[in-house]
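Here the complex is missing one protein chain, while the rest keep their positions.
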Amino acid sequence: MRYIPNTEKQKEEMLKEIGVSSFTDLLKDIPDSVLLKTDLNIPGPINEQKLTERIYDISKKNADFFSIKPLVGAGAYRHFIPEVVKTITAREEFYTSYTPYQPEVSQGNLQSMFEYQTHIAKLTGMDVVVPSIYDGASATAEAVLMAMRLSKKNKILVSSLLHPHYLETVRTYTEPHKMEIITIPYKNILTDIENFEKNLTDDVAAFVIQSPNFLGGIENVSEFARIAHQKNVLIIQVIAESLSLGILKSPGEADVDIVAGEAQSFGMDLDFGGPYNGYLASKMKYIRQIPGRITGETTDKNGNRGFVMTFRAREQDIRREKATSNICSNHALNIVAGNVYLSLLGKRGLKSLADLNFKSAHYLRKKLLDTKAFSGPDYPFFNEFILKSDKKEETIDLLMKKGFVPPLDLSKFYPELEGYLLFAVTEIFTKKDLDFIAGLFSR
Amino acid sequence: MGYKIPEELKYTKNDEWLKVDGEIGTVGITDYAQDKLGDIVYLEEIEKGKKIKAGETLTTIESVKAASDIYSPVSGEIVEVNEDTIKDPSIINKDPYGKGWIVKIKIENPAEIDKLMTPKEYSEYRKE
Partner (left out) sequence: MKLIYEKSVKGRIGFSIPEDSFDEISVDIPEYAKPHKEYDLPEVSEPDVVRHFTKLSKLNYGVDDGLYPLGSCTMKYNPKINEKLANLDNFLYAHPFAPERYVQGSLQIMFELGELLNEITGMDKFSMMPAAGAHGELTGVLMIRKYFESKGKPRHKMIIPDSAHGTNPASSAMAGFRVVEVKSNERGGVDISELEKIMDEDTAGLMLTNPNTVGLFDENILKIADIVHSKGGLLYYDGANLNALLGIVRPGDAGFDLLHLNLHKTFSTPHGGGGPGAGVVGAKKELIEFLPSPIVCKNEKGYFFEFPKNSIGRVRAFYGNFSVLVKAYAWILSMGPQGLREAAETSIINANYVLAKLKDYYKPAYDRTCMHECVLTGREYKKYGVRTLDISKRLMDYGFHPPTIYFPHFEPYAEETIMIEPPESESKETLDSFIEAMIKISKEARTKPELLKEAPHSTPVGRLDEVKAVKNPKLHY
């Protein structure tokens, strides 16, 4: 097999050096009853050419997704990814390397982590950044557990406009602790602040609010934070569309305690849902309770600057059952992707892109409302919004037929929103595209 | 291996030492423990006035490559916390039995002291 260098002859030589006459001697500790007596019943081996054809054929059973632009986001946003991101992440030194436990031979990964931590620290306005948790949902769950440990309380308030997958994940992670979770309803597509205040009791550890929220709404995070802090309750801001950090007030400026984010918009393809890259950020005073790998700057014995993983005593290999989390491997390569993406864009690029997303989404909403085939509430949003169609199924079918991934049917997550669709518009759509889409519905 | 084990102290299996002065017990970690931990970088805050039972966690001590819980050798009330050590835990590495003390406890039940190890017993226990 072409991936296995050692020949039968070489293996024989090695067996001789080991001091056994055949390979099966090396299996003597295994009870005979569990040893397989026949080959596994699986297909293959198939050669590279056949493999290529086979997987191409399978991929053809998918729609031509490159050409089919998605009018849906909901936690996965199609943005244009500059080719350099791919070139760099395809370098073997990045993608075939291991966790940087030996820093002297891993400065590439460690410095890149440090740079990315800096990007996210600046964008979020926070002191401590954990550059990789699996995704936004697990990051949110970890943030909740972190708040539980910090406050020693077992109850949280959660906005009902938190991404449903994220909320489900929080429930799964907190179930063993029998944590009480109270969802705060929304009013006018924003979290109901009065209801929040009413439910804000002394036994609450934290309030989880996503902004922009699942339906695209821009929340008044500062105000929620101000109220929460009066009662010593922590504020966790969740960010699913991190591009929004390009033009919205940072969590740090809003006095948020913990940020749980999804960086997929920074250089990762849709990839049918993963791998993306979650992140956590917090105030410095919480550092010992934040889970995940962190890099720090230091020097070697000659005074040269270098980077190492640090504050390791939080992690599972040292603390075992007392660790802040069980997390070990993360989504490290996507840190490189995010770092390259943000380095290419810079502030000017990020802000322009965020502006463009904002404008494109608002343009489409206006044009769709003008067709009179849609109706919907007016609320501040970034690049996602909801509209109601009285012919929901036909609308979805028409958009699919015309070559777009349709907006999300919200009735599956919010039964009260029957008929509503969640649209997302990114820079992927030209003005011509948007005119065409609206044109499909003009009466 | 040559670890210091002062004669006037009592010891625990988890490498804490206890110095008894009347009804006050001073607690710290042994020379062996500080050596095994390596450079100590952090000590979790300890609440003065807290009542504690023998075997309960006093604090967590953290080095670069390890973290250990420190258990109280005796039951009682924490009457004093060594803020210097909390601020600069490296003192424990430099002077584990002197300036590196961690807390002073008002001993509730003197009979517990006899359950602890003598210097000889601890030396046997930690023989390398």
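Going by the order they are written in, the chains are A and B; count residues from 1 in each one.
We adopt the following convention: contacts are C-beta pairs under 8 Å (C-beta built on N, C-alpha and C of every residue); 3 or more make two chains touch, one makes a residue touch a chain.
Since this is a predicted model, take the numbers as computed values, not measurements.
Contact with the chain not shown here comes from a single listed residue; of A:V340, A:I386 or A:I437, that residue is A:V340. Looking at chain B, the residues touching the absent chain are 39, 41-42, 64-65.
The rule is simple: only the chains that are shown with their structure count from here on.
The distance from the centre of chain A to the centre of chain B, with each centre set as the mean of the Cα atoms, comes to 44 Å.
Taken together, the chain B residues at the contact with chain A in this complex read 42, 62-67, 69. Interface residues of chain A, counted against chain B in their complex, comprise 288, 312-313, 318-319, 322.
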